[in-house]
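For this depiction, one protein chain was excluded, whereas all remaining protein chains were kept in their positions.
Each chain gets a letter, A and B, in the order it is written, and its residues are counted from 1.
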Amino acid sequence: MKKFYLTFFSILFFTQASFALVKIDITRGNLEPLPAAISKFYMEDPSKFSAELKALKLEEKIPELISNNLKRSGLFHIIDPKSYIQSPNIAHVKPTFQDWALIKAQIMVSGKLVIDSKKRLRVEFRLWDVIAGKEIEGLALFATPSSWRRISHIISDKIYERMTGELGYFDTRIIYVAETGSKTQRVKRLAIMDQDGANNKYLTLGNELVLTPRFNPTAQMITYMSYFKNLPRVYLLNIETGMQEVVGDFPGMTFAPRFSPDGKKIIMSFAKDGNSDIYSMDIATRVVEQLTSHPSIDTSPSYSSDGKYITFNSDRSGAQQIYVMRSDGSNAKRISFGEGLYGTPVWSPRGDLIAFTKIYKGSFYIGVMRSDGSGERLLTQNYYQEAPSWSPNGRVLIFYRETKSGKSGIGGSSSLWSIDLTGYNERKIKTLTDASDPAWSGLLSK
Amino acid sequence: MYKSVSLSVLFHVVFVIATIVSLPFVKKEPITAQQLIAIDIIQISEKTQLPFAPKAREIIEKIKKEKEKRVVTKQAPPKITPKEKPKAIPLPDKLKIKSEEEKKKQNPEEIKELNRQSSEFEKKELFDPNKISALIDKSKEETAEIQKKQSLELTQNQDSSVDLNKGITLSQEDAIKAQIYKCWNIPLGLPFDQNLLVRIRLTLRPNGSITSSEILDHARMNQPGQGFYKVLAESALRAVKLCDPLKMPTTGYEKWKDLQLNFDAKEMLKG
Partner (left out) sequence: MLIKSLKNTFLVIALGILISACSTTATKKSAGGSDVYTGTDTVKYLATGVADRVFFGTNSKNLTSAAKATLDKQAAYIKSSKISVVIEGHADERGTREYNLALGERRANAVSDYLMSKGIAKSSIKVISYGKERPASKESSALAWSQNRRSVTVKSK
């Protein structure tokens, strides 16, 4: 009897097929990082290079930076350069693909450094598909001895984009609050660094408390909150000139500032008489608009990527929850309905998701949900963590954690962390001091 | 503050002592020494070599085959229906990740078994079309069409000249799949809610080496907004190249010389 059933179902299944062509469904593979080889770059005609330039060792440093970037993304596995067979100069012109396939590389990056007739340093790179045996991407960029890091990040972004179909996030910066001192007398300074931790610079001296800095997506400008002269207010800081100015003329505390996607407005909370509402101010015209008007705490506003909506944190229901309203303040709707408290909502630059902090049963979670509140997914759990910020390609979240402190504040420290949208590749970001309140810039090269 | 702490400690000590003293489950019964049982160790192999009656042997082999059949058909993926879009992004919490890792660990074992089986079947096909046509030839009286009727009688009405199983057997198909699975490095950055199907047509030589490979939706690769499709298609092409030459069955070249591989990353990326 069983035999009949077996043949019957097999026949039903097989009658679908055409006569000569066999079709097979491939529904599995391996979810491993793509094996890649980043060859040392080749210096063409070293006699033309100045001594200072040679001392920089860019032929090693640039591929090293590219390798680190790609490795940190969790999507690439960089094969140990010690196993590379082919020399950089040949690799860049006509690589012997078998040599690279032998060490299991599926893609290979080669590069060349040239001093051109006008004495400019030109950096060339080529991305090779080792298996198909052909070049799939190539670019030439002009560099100076001081811009080589950015060149490396731009090349990394190009490789990332070509291999994943998405924009990269390596040519970006991170702004954060650098913390030092005892727990009850914390000294906080604004700091900015490259996404890989290099080029760290302090933007304020630490004489007053500074909190929650955010980037303007279109200009070299930052907004943050400062206790300058013991008046907690939102400020603007021009990164290039260092000039700071207070935002608006509010008769009370302003805080939790963010820029609109077009960089023209600042959105923030204004607290008065025990009530916090959300306001926006046009930076050019200085016109202020009140967006919420409710006796509850309304804070942590964040624009959607098209500027049409705002997500924010409100306790109008009795406890901290996430809401979405139109950018004119109308039609506010609650979108978080799970157990626990929700805070710090931030809209993804891809427009599809809202990241948030959740507090439940004494634990803090970083999670994402769709903009209608569905599909809630928690990515990581910790004793204390909050305030996620998106990378410009909407794939990676950066946030900060604090550890428990024992008696006399010993052990309590804060640090920056990043995690991929899939919940994998959780990493600590190295900073010189304790750090909190990180925010990611947009892509510097657009 | 210290007064209350010491009071608290005192009460806790009292409680602990009380539990030890009074609650029944704390009491254990004295362990009695177990009686030793003498065991004779017999080599089982001696027993199983006993000559069975010929008919009995036939029955045993039949049972074995059916067991193996069951294992194989479990692996068969007759997913012709289009895949649905997931309604919610599922939770990749730590527990789920662990179970997925376990599943992945298990998969290679299963594949290995199939490989072993496929080499055996060059000699004795599990799903032998000849045997089935032998069954069918017995009852040629009814001539109703297969497509219309969906009943058990169908199996007896087939014309024996039509190829019933699309050119290769289930186990041969699984063997090919197993090879491609190992070669396919799925790009990790793909969005999980898009159409992630890439169809590649291959032509093969008798030794399994590939003479040509073609992406069927080639035009889609260069469309704006379909960057991820290009990435996926290229990963599939790399998989095919890495697996070249494929280990194909030694017979039936005419049946499998044209292969179409439908790469679908949805299952893996859905998480």
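Points worth noting:
To be clear about the criterion, a contact is a pair of C-beta atoms (placed from the backbone, for glycine too) under 8 Å apart; a residue touches a chain by one contact, two chains touch by 3 or more.
Bear in mind the structure is a predicted one, so any value in this text is a computation, not a measurement.
Shown chains touched by the missing chain in the whole complex: A, B.
Considering A:P232, A:G263 or A:G340, the position touching the chain not shown turns out to be A:P232 (whole complex). In the complete assembly, the contact with the undisplayed chain comes from A:Y384, out of A:F228, A:Y384 or A:Y424. Within subunit B, the residues in touch with the undisplayed chain are 1, 4-5, 7-8, 11-12, 14-15, 18-19, 22-24. Against the chain not shown here, subunit A presents residues 182-184, 186, 209, 211-212, 225, 230, 232, 253, 255-256, 269, 271, 273-276, 297, 299-300, 313, 315, 319-320, 341, 343-344, 357, 359, 362, 384, 386-387, 402, 404-409, 412, 437.
The criterion applied here is as follows: only the chains that are shown with their structure count from here on.
Note on chain placement: the centre of subunit A and the centre of subunit B lie 38 Å apart, centres being C-alpha means. Looking at the complex, you find that subunit B touches subunit A at residues 66, 69, 73, 76-80, 88-93, 97, 107, 127, 132, 135, 146-147, 150, 152, 154-155, 158, 163-168, 170, 173, 176-177, 180-190, 201, 227-232, 234, 236-239, 241-242, 254-268, 271. Put simply, subunit A touches subunit B in their complex at residues 2-4, 6-8, 10-17, 19-35, 74-75, 106, 129, 131-132, 136, 161-166, 368, 370, 374-375, 377-379, 395, 422-424.
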